[in-house]
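Omission of a single protein chain aside, the complex is shown with its protein chains in their original locations.
Order of writing sets the labels: A and B. Residues in every chain begin at 1.
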Amino acid sequence: MRQRATAIAIFWAVLVAVLAFRAPAFFEFANLRDIAVVNAPALLVAIGMTLVILAGEIDVSVGSQFAVASVVAGTLAKAGVPLPLTALLTALAGACFGALNGALVSWLGVPSIVATLAAMAFCRELLRWVTQGAWVEGLPADFQWMGLSQPHGELAILLLAATIFAAFAWTLRHSQAGRAVYAVGSSRESARLAGLPVGGITLAVFILMGVLTALAGVLDSVRFSQVQSSAGAGLELKAISAVVIGGAAITGGRGTLWGTLLGASVLAVIAPALTFLGINAFWEKAIQGAIILGAIVLDRLSARRSGSGDKHAG
Amino acid sequence: MLLEAQGIAKNYGGVRALKGVSFDLRAGEVHALVGENGAGKSTLIKVLTGAVEPDAGSIFLGGERILNNSPHHSRSLGLAAVYQQPAIFPHLTVAENIALVNETGGLARKVNWAARVETARELLKAIGADIDPEREAGTLSMPEQQLVEIAKALGANVRVLILDEPTASLTELETERLFTIVARLRSQGAGIIYISHRLEELARIADRITVLRDGESITTRQATETTPQQLVSLMAGRELATLLPKVTVPLGDVVLSVQGLSSVSAGVHGVDLEVRAGEILGIAGLVGAGRTQLAETLFGITPADAGKIRVKGSEVVVRNPEDAIAAGIAYVPEDRRRHGIVGDLPVRANTTLAILPQLSSRALLDQESERELATEWVTRLGIKTDGIDAPASSLSGGNQQKVAISRWLATEPKVLILDEPTQGIDVGAKAECHRIMCDMAAKGLAIVMISSELNEILGMCDRVAVMRNGHIVATVARAEATAESLLALALGHTS
Partner (left out) sequence: MLVENRAGRERALLLVVALELVIFAFTGPNFLSAANGFEIVRLGVELGLLALALTPIIITGGIDLSVGSMMGLCAVVFGFLWRDLHFPLPLAALAALATGTAGGALNAALITRFSGAPLIVTLGTYSLFRGIAEGLTRGVDNFSQFPPGFLYFGQGYLGGIVPVQALVFVAFVVLYWLLLHRSVFGRAFRAIGFSAATNGDARWSGIPVNRRLALAYTLSGFTSAVASLIYVAHLGQARSDAATGYELLAITAVVLGGASISGGRGSIWGTLLGLGAIVMLQNGLRVSALPVELAGILTSAILVGTIAVGHLRRRPKEAPDTASPDTESEEDQMKNSQLAVLSSVIIAGALIVAGSNWWLVQSVRPVTPATTVAAAPAFKRHTLAVMPKAKGDPYFVSCRLGAEAAAKELGQDLIWDGPADLDPARQNEVVEAWITRGVDTIAVAVVNAPGISSVLRKARAKGIKVLTWDADALPDARDYFVNQATPQGIGETLADEANRILGGEGDFAIITGALTAANQNEWIQFIKARIAAKYPKLHLITIRPSDDDRNRAFSEAQTLMKVYPKMRLIMAISAPAVPGAAEAVKQSGRQDVKVTGLSLPNMCKPYVMAGIAESVVLWNTLDLGYLVVNASRQAADGTLKPGVTEIDGGRLGKIGIEGTQVVLGKPLIFTKANIDKYNF
């Protein structure tokens, strides 16, 4: 974990050095703020993904969930539901969605990658069938920026995301519930024998994932005055990448939200940094892939250097 | 009466694991539970702790019936269990492992980290385990994990402590410490249910002994009134030949010779040893002394970074298990369920797994030869199975171990390394494993046996190498070895 933080720090140092030399405008407050606002929803999803991965599961349906949540939020707002209630109802819808995934995983024992793969296709197709690709248009004027002015709306989004992040970071580290998530991810059987409600925790993690994704959908929608029904494509891979770059073990039990924040920050700056540096957008995907692979290689190298294998017994 | 179970019955599918077993435990008593594998011991304790729901029967604690039992519920009532397989959280610290089980108060509360570490430190100290509470539990060795499990169980406000084969992977010294703790708990009025295959221990520690056979309670006796031989025949339902056949065969040439073998990452330092054809070399030592690591280095799991290995005089380079197999070195690992067998594959596939290349022409598997070979080994080793197509996991522990051994004998090795070959298997199977080892030695195989059970080492081995801290500190001939001298060497108390 510490090596990972160092590696990301080095990445940032190099990036900062290059940008400071080639495109100092990158560091203007307005730019950093814009990047933060744009990526705040993705961060919320990555927070949820961290929980899910810590608990030893995975959720590849978040992109579809995000789209459903956005459309639900837009439809409610269009129907004249006040914004706080819209957010609440959307979160509720997200919770239901998450509960469905969670129930498949914890009660029916479907491996989470399969269950959420199915959920992803199911929801995407259903949404496509129902909306036929149409956007939700004609939202009330006070929907955008939650009825605040733009600067206040942006601030509100950032504060909300920061609050949620801080709350989850604290809970994961310092509350028994947070530790229980780690415990379940570390060993389900041990957690069961320790009397932890394993099924309940797995279910809860998926529900939180659903709620966070729904909130992300709302936070994303309020930045605009229309809702795109095909939103969130590829969001699942972005969130998983952020968590993995942040140093979490894909098998569960290891990782922190701070790592995820670092991972998400790396992914968030690639595209704008490329534009600022005048590098062609064609290489963006390759760079993303290379960063993930770099993280794997780095992990292994640092493990070798410290010589701490995982062999035991004697 | 502290704990009482009445008429417990449990079926798994069509198999009746428990057929109405009744069992009781008094306060201040150690009640041992013995029986062959599959007799229903583990199921019974899982029913008691609520990890398994019984089909019939009731449990009373302090006279009150336990309803809606679950691991969580039983724990809150003061029932603590140490299972055979350590139930640890590998990614979490030792302190947290202990706290997650023992702390009460539900999920919605703040964690007091300092208190966690302090509590863990005290508990570990109480059982004399030198383990840093802030270490990640996954980096601990198997026996160290077992110690953490015991500390965990003690941490709860224990009224009933259940120990399922706690000494299986412990060394003599650690076993002694455990007995002290058990005695102390008993004097404090707790009840202890103690499951063990090491029948000699029971006379020292148990007050009463209950024998289970085929899901039924056969008898309950005072420990002072029984002998291990009686217990064995009660468990098996028949008289058995004496344990540990001690056959001496003429020794041949040196087969395995190791000089200055080191693997820094595994913690093996400058090991020299020699094994002759027909010889059984025992490796004794405390847990963590590097015995398994030495075996894994010889087998190429953790390749050596210095030293020489010679097999029948010619030097071999072992970088991975394939090299070892090619050189005629075979290794039956300690963790049978994880590494020893592949439970979901049929017996025949398990037998032939290490010799697949020999059974194939142009990469295609010769299924007929495979079946012949597997049938032959099942007969030779007396493996009890529903046939060579039955999955290995459906066999009893002892027969699984025989399958694991058959796989390595099938490679026609020159050196066979056995790591805790009889750990956790019942007496009958144990005797058969020993018989197989003797037969193989008689046929000129060089055998290295790692064991934590000094009786087994003293009974089976021609010479004993004692390890400490990754070094071999002494090699003793059987005639000169006693349990005390080996223990002293392992501890470093040289006289």
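Note that in this section a residue touches a chain if its C-beta (ideal position, glycine included) is under 8 Å from a C-beta of that chain, and two chains touch if they have at least 3 such contacts.
Being a predicted model, the structure only gives us computed values, none of them experimental.
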Option from A:81, A:99, A:117 or A:148 whose C-beta touches the chain left out: A:117
Option from B:333, B:421 or B:470 whose C-beta touches the chain left out: B:333
Selected from B:127, B:395, B:409 or B:448 as touching the chain missing from the view: B:395
Hidden-chain contact residue, picked from the options B:32, B:66, B:325 or B:490: B:325
Positions on subunit A contacted by the hidden chain, ascending: 23, 25, 28, 30-31, 34-35, 38, 58, 104, 108-111, 113-115, 117-122, 124-126, 128-129, 132-135, 137, 150, 189, 220, 223-226, 228-231, 233-234, 237, 240-241, 244, 249-251, 271-272, 275-276, 278, 280-293, 296-297, 299-300, 303
Residues in subunit B touching the chain absent from view: 12-15, 17, 37-38, 40, 42-43, 46, 51-52, 301, 320-322, 325, 331, 333, 335, 337-346, 349-350, 353-357, 359-360, 363-365, 386, 390-391, 393-397, 407-408, 411
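Everything that follows uses one rule, which is that only the chains that are shown with their structure count from here on.
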Interchain centroid distance [CA atoms averaged], subunit A/subunit B, Å: 44
Subunit A-facing residues of subunit B, complex: 49, 51, 70-73, 75-76, 81, 83, 87-92, 96, 100-101, 103, 105-111, 113, 138-144, 264-266, 285, 287-293, 296, 301-302, 334-335
Of subunit A, residues touching subunit B in the complex: 173-177, 179-180, 182-183, 185-187, 189-197, 249, 252-254, 307-314
